[in-house]
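I'd like to ask you about the structure that follows.
Other chains of the complex are left out, but the ones given are in their true place.
The chains carry the letters A, B and C, assigned in the order they are written, with residues numbered from 1 in each.
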């Protein structure tokens, strides 16, 4: 295969939902170990794109290859297992505590349980480990999402507006995390309205308009 | 005066209940038809009376007072809650004593009888009230919701009462005071029964007072932990 | 009050009309439940046409629970509650509007289920027609009570399961009265006392709703 380096390759990807084209023909190539930022006006299709890459929505037409899985007929579960997803909403069992949620993830992935404690510490939730997720504040839920990703350690990180509702310390931590992750060889695609703050890495920029990439 | 009556409540309850049992078990004669079973007469009707009317009545009035803005206070909410809880106990006792009585007289523990069914439904109401309280944590929300629920329940009491009349009822009708006003039960039996009514009613209020105090204590414990929680929270992130 | 009531009822019915849940899900459920109840009781009981009214009301009750829950869940989507609260709608109007919409929905379901029980349970058609007014009033009372109880359960833990616990004891007398008057319409017998109960219940629940719905919404 020529694109050995490409973790994501979309050719004219179209995603329909109830007849409406969320994506109207996206061409995209993302290299392994890179950091990409997708920008675009509200409703341009950023969330839809990330969902497609995560294997959460299916391709209507066009071609796609993500993390070695063909989006047309490939094993989407395998794909999902390789990506980490951080969405707009807090993404856990609302009745379980922060710790229990992470322990569930760790067990599911057969990771050692002690990673949970350190992940919670890194995102600064040590004083809320036993609070049920539905009681956490918006930003704390975001942080828990990051901790979940720390336990997951996926090869492709898909983050939908990761900065939203994080406080300053959270953003600094997040930037540092991004650097680490990319340095460790993972690929990161994020959608954002805010400019990236991290100085260390130079991201690739993509701009969406009307459900596809703006041709520059 | 109020202090004194409060102090006397416990002893008077004890004495009247003890007297009821003594009279009921040893002094009054066995019945011609029912034999010794008739002694349940001194226990079952008073308990049922407390379960249905006294405790539900207290809870309903307290709930109304809570919902009426001018008389709204935590006291009323607590009284309603405690009364409803005690009512569960008394309804259970009514069902138990009734079943014990029913087994030899009707041959079954339970029958689809109007009185029995309505008693069971009221018991369910009381349980539902407790379930509703459990489902809400914010004290103000809980108080308002359970207050409204208690009032809705009160609407149902007469409806239940009338709607089940169509069954040819197995249960004893008004057997003590008949419709033409003549007394049906004589002498010592009547007095014993009357004493039973007084005793169990007093027991209800005594339990209510006890339970209420427990609730206040619990609130106090909560309040002291709230102070600790406040101190902890204020130290966050500093 | 009436202005708000129309507004709210219109909104609820529009959402219902759009999602078609009543048509495609609730009605089929009711019909199947009717069939199943017939099955569960076996031929001896179900073929016996005296069971008709009872089964009709039993099924209607479960259908009503589904619909009450849906009606309240509309108001409880995350964030919706807060935004709508800041509109400061007159709670009596909101209560009336929601009860009205629910009544309309229950009437539609009730008519279909009545048809079903004539067909499936061999309930007499003429008797059923005679019973119609009492059925409609009973369903309206169910809707009024259901709106109140629905508001009680929402926002707490597990509203969908709490609702049945709270409503069933309250609906029991309505059920009985409805069943009796339906039976009376079928077999002849005194109707008016059941009418009294049902009408009193409707009036009482509506009055309590108008007075106290605001207390529930405050939270």
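Keep this in mind: contacts are C-beta pairs under 8 Å (C-beta built on N, C-alpha and C of every residue); 3 or more make two chains touch, one makes a residue touch a chain.
Since the structure is predicted, the reported quantities are computational estimates derived from the model, not experimental observations.
Protein chain copy numbers over the entire complex amount to A x2, B x1, C x2, going by this structure file.
Here, only the chains that are shown with their structure count from here on.
Viewed as a contact network, the protein chains fit none of the simple shapes, being neither a path, a ring, a star nor fully connected.
Of all chain pairs, the one linked by the most C-beta contacts is B-C. The most central chain, judged by C-alpha centres against the centre of all protein C-alpha atoms, is C. Per-chain CA centroids place chain A at a distance of 59 Å from chain B.
Chain B and chain C have Cα centroids separated by 31 Å. Averaging C-alpha coordinates per chain places the centre of chain A 45 Å away from that of chain C. Among all residues of chain C, none touch two or more other chains. Among the residues of chain A, none is in touch with two or more other chains. Interface residues of chain C, counted against chain B in their complex, comprise 145, 148-149, 152-153, 155-158, 162, 165-166, 168-170, 172-174, 176-177, 180, 193, 197, 200-201, 204-205, 208, 212, 215-216, 218-219. Listing the residues of chain B that touch chain C in their complex gives 67, 121-122, 124-125, 127-128, 131-132, 134-136, 138, 140-141, 144-145, 147-149, 151-153, 155-156, 159-160, 162-164, 166.
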